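Take this structure, written in structure tokens, and hold onto it; I'll ask about it next.
For this depiction, one protein chain was excluded, whereas all remaining protein chains were kept in their positions.
As written, the chains take the letters A and B, and residue 1 is the first residue of each chain.
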Amino acid sequence: MTRFFPALAILFAVFALGLFAYVTDAVAFAGSSPETCANCHVMDDMYENWFHAPHKNVTECVDCHLPHDNVFSYYAEKARTGFHDVYVFSTGQTPEIIRATEHTKGIIQANCVRCHQSTVDVVVSSSHGNDRYCWECHRNVSHGPRGLSLLPLQDSQLYPVHK
Amino acid sequence: FVNNQPVQQRAIQPLTEIAAMEPNSSKWGVNFPNQYASFLKTRDNNIATTYGGSNDFSHLEKDPRQKILFTGMPFSKDYNEDRGHEWALTDVQKTKRLNLDKENPKRTPGTCYSCKSANMPGLWAEMGLEGVGKTFFGDLTPRVNSSIGCANCHEPGTMRLIVTNPALEEALQAQGKDWKTFTRQEMRTVVCANCHVEYYFAGESKYLTFPWEKGTKVEEMWEYYTEIGFKDWEYPDTKTPMLKAQHPEYEMYTAGSTHYNAGVACADCHMPYVREGAAKYSSHNIHSPMLNPERSCGQCHTDTEAVVRRVNLIQEQTYKTKIATEDAIIDAINAIKAAAANPKSDAALLEEARLLHRQAQFYWDYVSAENSMGFHNPEYALKILAEATNLARQAQMKAAQAANDPSLLQTGTYYQSGPSGQ
Partner (left out) sequence: FVNNQPVQQRAIQPLTEIAAMEPNSSKWGVNFPNQYASFLKTRDNNIATTYGGSNDFSHLEKDPRQKILFTGMPFSKDYNEDRGHEWALTDVQKTKRLNLDKENPKRTPGTCYSCKSANMPGLWAEMGLEGVGKTFFGDLTPRVNSSIGCANCHEPGTMRLIVTNPALEEALQAQGKDWKTFTRQEMRTVVCANCHVEYYFAGESKYLTFPWEKGTKVEEMWEYYTEIGFKDWEYPDTKTPMLKAQHPEYEMYTAGSTHYNAGVACADCHMPYVREGAAKYSSHNIHSPMLNPERSCGQCHTDTEAVVRRVNLIQEQTYKTKIATEDAIIDAINAIKAAAANPKSDAALLEEARLLHRQAQFYWDYVSAENSMGFHNPEYALKILAEATNLARQAQMKAAQAANDPSLLQTGTYYQSGPSGQ
């Protein structure tokens, strides 16, 4: 019996994962399409605002939200946040207002610098470090104009067409 | 989980049809259970914030100066903090400000129901503003059975936001504006102006009127009232023809405030979207945003704590400045009283003192009766209070000149003369 256990366990795990992949449309989640992130309606605001922001032509969500230093940390983080998000969402614990964690912010900042190294070298790479996030000034680069009403972008499902 | 969600409706599918101006909100609630359920919660809120909130404490007890400032008129008898929309009908019926003696010429008119009930759109359609004004409050009572409700803001069927109060429609027209051309975002503010505005009862028919012909800034309303020679009451002993300002939230907010300038509407802060499962709707549990700043402010401000700290500072500065203004007005009142009691006083100077007193108090009240303790437009509120204090001090000086009596220049009289201050 114990001889078969590992094989059975693996078989079961493969089956479970397959089922999970089927019901959750997980194959899509292995990719990088922003529409996948927006699958969860709770990501709608971010999607809408990214869609209307300057970076839409040049970035997808994962360009900012996943680490790009090497392929391992990319997939490790993808799995970690992926499971976290799915768990929180499926168990109905989605907070009213979703906020980037400090951990996430570190990842994003590294990505800004990754693409814009040449631009910011003079101002961030000094001996005394950098203690602010780029989006403290560039408040609209990622998710559109902060501070402006997000509501007109969200009304389609809430309100009949208004003449 | 993506596939096991209910299919999203892209538009509202009405279950039952609602009649125009239907006063019974529970009927609308069949179609819109989320909005209705959140609306009903305005009954249960009872939480205070530093300066506002939903428990109906007495302003007169919290700040006894106001008792002096409103001497001789109903607000000195009973003036409580506002609370949720579901309480409007109860509160107007129980306030001691009412005069329920039908034979008294000062009896309360039906106009007082204007902003308290979902029955009003129907009654206005039937009787007009004039008819409502001519009817005694007590006589209208049997026909008013719902507090504020869906019919005060929405057109059934389309659920569009609409102007339901004819006084608002007329006031906008007087400025050459037609609300039917307003954008949806504008309506998210204008719909509150059905009620959260300064008003007066014009003429014998107690015709509900918003004093906006010259504009909605404090100077413009002051000019309007001066021109038509209106007074709400005469201050006893000083004989000043006084004005009472009431809840000018709309006027204060739209006077160039930062948020108004940036296109933010009342509903953005007071009716933030909330989530029920994956569905989102506007919270109809309208109350102080300080009770849930994450939701109310967090959609636009990522650092919610910083903006809440700012609200506290703004309100504290406004409150302290407002109290200084009240002290100055009370000093002026005491001086004018003495000057008016002195038969040798110069009549022309005394009249000037009264006019300054009238203006100082109206300016002060525009800030004091406004319900955000300055937050809706902090700079404007403080600028107005600076002017009001200056006017009040000048009123006192004119009174001393009128009586030719420097002993009327006492300051801090509120503190010197015991709790009643008089």
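The working rule: a contact is a pair of C-beta atoms (placed from the backbone, for glycine too) under 8 Å apart; a residue touches a chain by one contact, two chains touch by 3 or more.
Since the structure is predicted, the reported quantities are computational estimates derived from the model, not experimental observations.
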item	value
Option touching the unshown chain, where B:20, B:100, B:125 or B:306 are the choices	B:306
Contact residue for the chain not shown (choose from A:55, A:78 or A:139)	A:139
Hidden partner interface residues of chain A, rising order	58, 114-115, 117-123, 125-132, 136-140, 145-148
Touch residues of chain B, complete complex, unshown partner	256, 258, 261-262, 303, 306, 309-310, 313-314, 317-318, 320-321, 324-325, 328, 378-380, 382-383, 385-387, 389-390, 393-394, 396-398, 400-401, 403-407, 409, 411
